[in-house]
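Written out below as structure tokens is the structure these notes cover.
Of the protein chains in this complex, all but one are displayed in their positions.
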Amino acid sequence: MGALNNPVIAVIVSLIIAVGYFTMVDHYLMDMQGLDYWYLFRE
Amino acid sequence: MKALMSLGALVGILGLLLLGGMTLDVVPSNTVRLVEGYMPMQLLFEVGCYVLGFTGLSYILNAMGMAIPRFWQGIGFWAFFILYLKYRVYPPIPFSVRAMYGTVGLVCVFMWVSANEEDWQKFKQPILNVLDAQTGMNKMLRYAFLALIPVLMWGFSYNAMMPKSEEPIELRTVHPAPPASTKVHGKTYTLQTSQNPYRVNPEGKYDQEYSNANIVEQSMGRLMKPNANPWGENSQGYLKYVREGGEIFFQNCHFCHGDNLNGRGLHAFAFNPIPANFTDPGTIAQLQETFIFWRVAKGGVGLPNEGFPWASVMPPWEQHLTADEMWKVILFEYWHTGYYPRTWD
Partner (left out) sequence: MGLVARKKLFSIMALGAMVGLLLLPIVMALPSPAIGEEAPAVEAGQAGGGQKEGEGEKVEKGRDVYYKTEGIVAGAPAPKTTDGPADYPRYNFESRVLIWFANQQHLYYGSFVLAVPIFCMIIEFMGVVTKDKALAKKYDQLAYDFIKISLTAYSLTAVLGGILIFTFLTLYPAFFSYLSSIFRPVMHIYALMFVAESGTLYIYYYGWDKMKEGFLKWIHLSMSVILNIIGTLLMFLANSWIGFMMSPAGVDEQGRFLGNIWHVIHTALWNPLNLHRILGNMAFGGGVVAAYAAYKFLASKTDEERAHYDWMGYIAMALGVAFLIPLPFAGYWLMREVYAYRQQMGITLMGGLLAWLFIIQATMIGILFLSTNYYLWQAMGRMRGAEKYQRYIKYLVFLLACGYMVFITPHTMVMTPAELKAMGGQQHPVLGNYGVMSAKNGGINVIITTTVLSFVWYMRGNKVSTVSWAKFGNIFMGVFFACAYVNIIWLAIYGYYIPANVRVGLSVPQVATTLSCLFFMFALNSVMMRGAKQMGPIEWGKISARSQYALIMLATAFTWMMGLMGYIRSSVRLFWHVNEIMRDNSPWAYTHTVGFAANMISANVLFFWISILFVFWLGSLTAKKAPVEAKVGVPGAVPQPAGSH
């Protein structure tokens, strides 16, 4: 817990969680509709 | 912190200078270019930069002991916003939209200055001072308002009552609802289910995925895909139809719709409104292919009642082209603009 209270580490950890979470939201929710979230990048 | 704020202040001053120049017509408003394809975000980003710049400016002025009173901050920001919309954005925004934005801006400035009691007191104080008129200056101001407000009212009513020679505003429905089906050259097409017979893959099956992979690149200047040149030696299938559609387009359509499909053809400005701009994301990009087919076939005279006042001079192309030719032209339009027709699944 101590390390997490260091602002820099906290920001990095939070960023990893948040970005990961939202990417998953984007990917899986598009997938559930039978659509491809990465459409543009796969071309 | 202070360095950051100074930077902000610098941005703010620069921005203000730029906007001032644009307002007074010293600097043309396209000095800072709006990049096609990125404009919407660019605009928001710019306004965001201005806001941060102003924050920095007010911070620095505060530190230097020359804080701008809340009252003038509010008024000033609103004035900035109005000027920005009028002089920065090009082509000019219609008044109705500027009025909407201006009102929203005013409401938001009010929300900002009255968000807490202390700020609201500070904001109100100058107004109350003038109403109380305790000092000579304020007394003068009060008299000035006494004279000015009726004059302004008179001006507004004069302006409103004066007959204008402008054409009246038309609330035109640009994309009226299509019929359920349309009959072209004796064949009935159900708009919801019909498909472009030429949007096919090498096996000859309808395939939107395949054709989408071969259209020009939308961003950064419309480039053809390396292996997808309809005018290439051995272009077959879909690409061949695109080429044929292109030939029909340049024989019939481009006089009005333009050689870049942007509605700026040779004859375009003889019409009011000017012909549809296919490169705009609001036209063919959000319509079904069958909708375009219906509009092309039936033209301006075939618009339904809700298309009032039928302000379209497009001829009913079914009198000049075969159904196949129309489908090919549509294929070409989507290919050239790099858009995909809308589908419902």
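Letters A and B mark the chains in the order given here, with residues in each chain numbered from 1 onward.
One rule holds in what follows: a contact is a pair of C-beta atoms (placed from the backbone, for glycine too) under 8 Å apart; a residue touches a chain by one contact, two chains touch by 3 or more.
These figures come from a predicted structure and were not determined experimentally.
K.L.:
Of the residues listed, B:28, B:155 or B:179, which one is in contact with the missing chain?
P.N.:
B:179
K.L.:
Considering the whole complex rather than only what is displayed, give the residues of chain A touching the chain that is not shown.
P.N.:
So the residues of chain A touching the unseen chain are 1, 4-5, 7, 10-11, 13-15, 17-19, 21-22, 25-26, 29-30, 32-33, 35-37, 39-40.
K.L.:
Name, in rising order, the residues on chain B that touch the hidden chain in the full complex.
P.N.:
Its contact residues with the unshown chain are 34, 36, 39-41, 43-44, 47-48, 51, 89, 91-97, 100-101, 104-105, 107-108, 111-112, 114-117, 119-120, 166-180, 191-192, 212, 218-219, 263-264, 269, 272-274, 276-277, 280-283, 285-286, 288, 306, 340-345.
One rule holds in what follows: only the chains that are shown with their structure count from here on.
K.L.:
Report, in whole Å, the distance between the mean C-alpha point of chain A and the mean C-alpha point of chain B.
P.N.:
32
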